[in-house]
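Every protein chain of the complex appears in place save one, which is left out.
Letters are used for the chains, namely A, B and C, taken in the order the chains are written, and counting of residues starts over at 1 for each.
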Amino acid sequence: MDIQEIRNKAKRLLESGEVKVVVGYERGSTESKSTPAFIESPDDVDRLIWDATCVNNLAAYAIQEAKNGGVAIIARDCDARSIVMLVQEHQLDKDAVRVIEVPDETQWADDPALPESLEERRAFWAKEFEKCTRCYACRQACPGCFCNTCFIDRIVPRWAAKRAGASDAWMFHVTRAMHQAGRCGDCRECSRVCPVGIPVHLLAREIETFVGELFDYKAGMDMDADPVLGTFTPEDPDPNEHGG
Amino acid sequence: MDKIVTKDNMAAWLRSLREKYEMIGPVKRPDGAPEFRDIDMMPPGIIPGGIEVALDNAAWLMPPKDYLLPPTETLFTYDEKDQAEPLKVPLAGDKPRLLLGLRACDARAIRVLDHVYLDGAFADPYYAARRKGMVMVGNVCDEARWSCFCTSVGEPVEWLKDLDAVITDIGAGFVVTANTPVGESLLDSSYLSDPSDQQMNLKVAAWDKLAAIPKRPFADKLAKDFLAWDDPIWEKYARKCLGCGICSYLCPSCSCFDIQDERVAGQIERFRCRDTCQTCYFTLMPSHNPRPEKKMRMRQRLSHKFKYQPEQFDIIGCTGCGRCVELCPVNLDIRQALAEVTPNE
Amino acid sequence: MSEETTTIEQQTEEQKPKVWKPRILGILCNWCSYAGADLAGSSRLQYPPNVRIIRVPCSGRVNPQYIFKAFQRGFEGVLVLGCHPGDCHYAKGNYYARRRLMLLKKFLPSLGIEPERFHFEWVSASEGIIFAEVIAKMTKKLEDLGPFSGVSVVQGVTQINTDAEDEHR
Partner (left out) sequence: MSSAQPATIEQMKQNPYKPLLATIEEIVEETWDTKTFRAVFQDEEMREKFTYKPGQFQEVSVFGVGEATFCLASTPTRPGSIEFSVRKVGSLTDALHEMSEGAVVGIRGPFGNWFPYQEWKGKDLLFIGGGIGMAPLRSLLNFCLDNRDDYGRVDVIYGARSSDLLCYKTEFDAWRNSKNTNLFLTIDKEEEGWQHNVGFVPAYLNDLAPKPDNTIAITCGPPIMIKFVLQNLATLGFTDEQIYTTLEMKMKCGVGKCGRCNIGHLFVCVDGPVFSYAQIRGLPPEF
C-alpha cells in the first residue's frame, strides 16, 4: 500500500476534526524498527511510515486514545478485528474510532506444532512456561486484555503466586487465553513481544478454532454481534449430546 | 598479569576450572539466542562448543543477575507443627561459583547490585552468601550492538577491572588478564603461557576499541540533576509505553523485589520474587497510590538509575547494556528520551 | 452402582492406605445438583468419597479459571453440575455456563489434559441416583487414566507438590 495514501487519509481525518489523533507507525530508533506514532496535527502526517517493520497491533492504544476524543488507527485485518471486538465489548464507542486499513503483509514466522500425544503437549507447555519471566508483556500488548484489574494481580483471592516456574505461569497463560475466547483476532502480538519466545498465541488460536466449531463464531467480525460467551441459544451444543 | 591460551586449549582450560567451581556462562539456546546458564546443566558432550560459541559479543538475553538474585528465592519456610524451630532459612550451596563471559556492562551491573544489597545498616544475607567467593571472569566486547551505549554512561574499560579475570579474543588465541589474586590463581594452569609483545599489543588494541565506542548525544548531560520533574517528555514517551515489565525484568541492574507468602502442601513458604516499578501495584497502598500514572512510573525508572542511585551510591545505575532498548515491544528507546529531556537549570 | 464403590466407613477402615483414589473437585449448583448430592447422601446411596464439593449459587457462576486452578493444584478430575437447561433458578445461568464449559472441555487437550478429566452434566434436586452414578462413573474413568502428573512437569521433574487434599480440607 502506498504510504502517501495512508498519510492523505490521516490528514483528512485530522483536518476535518473527525479525529483528534491518528495512531500509526513512524521510524524507530534504528532502521530495523518502527515505533508507534501519535499524530495530532495534519502537518505531522509525513512522519507516518508503512513497511515491513510496522508490526505492532496499534489497537492496544484504542481505549487510551479514545478517552481524549476521536481516534483513527492504522490497522491490518487482524488489528481491525481487535477494534471491532472492543466495540462489541463496550470498551470503545464506535463513533469515536476510525480505522485506516492497511493490507496484512506481515512475514509471519512458522508456528511450532503442538505435539501429538497429550503427555507431550503437557510437557511442551510446561517447558515453555518454565521460561516465563512474568513480565506480562503479552497481556499488556493484547487489545483483548482490557480488564482494569487482571485476575493475576488480585491479592484476594490470589490465583497464582508471582513466583517464577511453570506452574504459576501456566495458571496465568491458560486463564488469560480462556478469557480471550471470542476476542482474539490472531494478531500474534503476545508471541511477538515475549522476550523469551513463548508461542503464547497458540493457546488463543486453539480456542478460537473451537469457538468457530462450536458456535460458528469468528472474533471481531461484526460490531453488532454479542460477544460469543456473553450470549447463548437454547440449541447450543450440549454435554449430553457429546457424551459429557 | 597476562597469559595467553590458544583456541585449542581454551575448552580444556575452562573444563579444568569446573573441577573447583560451579560454572555459569553464556551458552547458545537451541533457537540460537544466547543466555546465561549453569554450564554443568548442559549435556557433557556440548560443553566445549557451548562455551566457545558464546564468547563473542552477543547481548545475552538473560542478565547474570539471575545467579545473584534468583527470579524467585525462598527466604524461609514456616512449619506450624514444629514447636521448637518453626522457621527455617535455606542455606546457600557451598561450591563457589564462577561467572564466565561477563561483559563490561555486566560487571558494572554487579557493582550496582553490590551497592544496593550490601551497603547500609543491613546487608542482604542471601545475596551476600552468593556474592562471597563468587569468581567473575569477563570478556572484551569485539563490537557494539545497535542498542549498546556503555561508553555514554561511563568507562567500560574501567568496569572490566572489577572482574577477577578478563578474556580478550585476539584472533589466534585469547589473552587472559588477571586483576585479582583469585584471577591469578585461575591462570595458574599448564594450558596457559606467557604472551608475546605482539599478542599484548593486540589485547591493548581490543581494549582501546571498546573505549572508543562513540558516545550518544545525551552523554554530556549526565550530571546529577538533569531529569526535570515536570518535563513533558515523560508524558510523551509514556504514551506509547505498554506498561509491561520487560525493561526491568531483563535489566542487569534492576533488582526490586516483592515478598509473598504461599501455602503449598501444608507448608508455608515466604519467598521473594522480581517485581517492577512499571506496574501500578508496585506502590499501591490501601489509602492511595503515589504513582498512579504510566508517566510517573517511567520517570521513576529513569530517575532511579540516572538521578537517585548517583545520589545514593555515586554511581549511575544504568550500564548501557541495551537490553531494554532492544527488547522493548514498542521501541521506546530510553536513549532518545534521555537526549530529549530538559536539564534542570 | 459399580463394584468399585464403597461406603465411607469401609474405605477408611479397609482400603484407604492401599488403594489410590483420584481426587475430584465437584463444583455444584446450589439449587439442583447440590440438593441432588444431599439426596444421595440422605438416601444412603453409595458413591466414592473422593470428591470435594464446592457449592456455588449457579453453574453460571463457574469461571473456567476455577477449573484451571484445580488442575494446577493437582486434582485428577473436575466436575461441574448444574440445573437442566430451562430449569435455572436464575433463568439462564446454565446456558451461559454451557457455552463456556463446552469450550473449556474442547480446549483441555490442547493443553495436554485428557478431556475425561473434566466432566459437566445436568443433575436436578431429585436425581440423587444420577448424582451417585456420575461420581462413580467419573471415578472409574479417572482410575483408568491414572494419576495426574500436573501441569508443570518438565523433563520428568515435578515442579510443585500436589496439594489438592490440603487446600480443600
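In the analysis below, contacts are C-beta pairs under 8 Å (C-beta built on N, C-alpha and C of every residue); 3 or more make two chains touch, one makes a residue touch a chain.
From a predicted model like this one, the values you see are computed outputs, not experimental measurements.
Note on the chain not shown: across the whole complex it touches A, B. Of the options B:16, B:180 or B:283, the residue whose C-beta touches the omitted chain is B:283. Interface residues of chain B facing the missing partner chain: 75-76, 78, 80, 86-87, 89, 116-117, 120-122, 124-126, 229, 255-263, 268, 270, 272, 275, 277, 282-288, 290-291, 296, 300, 303-304, 307-309, 311-312.
Listed for chain A, the residues touching the missing chain in the whole complex are 155-156.
We take it that only the chains that are shown with their structure count from here on.
Comparing per-chain C-alpha centres with the mean over every protein C-alpha atom, the closest match is chain A.
Of all chain pairs, the one linked by the most C-beta contacts is A-C. The mean-CA centres of chain A and chain C are about 34 angstrom from one another, to the nearest whole unit. Each chain gets one centre point, the mean of its Cα atoms, and the points for chain B and chain C are 47 Å apart.
Among all residues of chain C, those that touch two or more other chains are 160.
For chain B, residues touching at least two other chains: there are none. By the touch rule above, chain A contacts chain C in their complex via residues 114, 118-127, 129-130, 151, 159-160, 165-168, 170-171, 174-175, 178, 181, 202-203, 206-207, 210-211, 213-215, 228-232, 234, 236-240, 242, 244.
Within the complex formed with chain B, the chain A residues making contact are 28-30, 32-36, 38, 56, 60-61, 64, 133-137, 139-141, 153, 161-165, 189, 192-193, 195-197. Those residues of chain C that touch chain A in the shared complex are 64-65, 68-69, 72, 85-86, 92, 95-96, 98-107, 109-114, 119-122, 149-155, 159-160.
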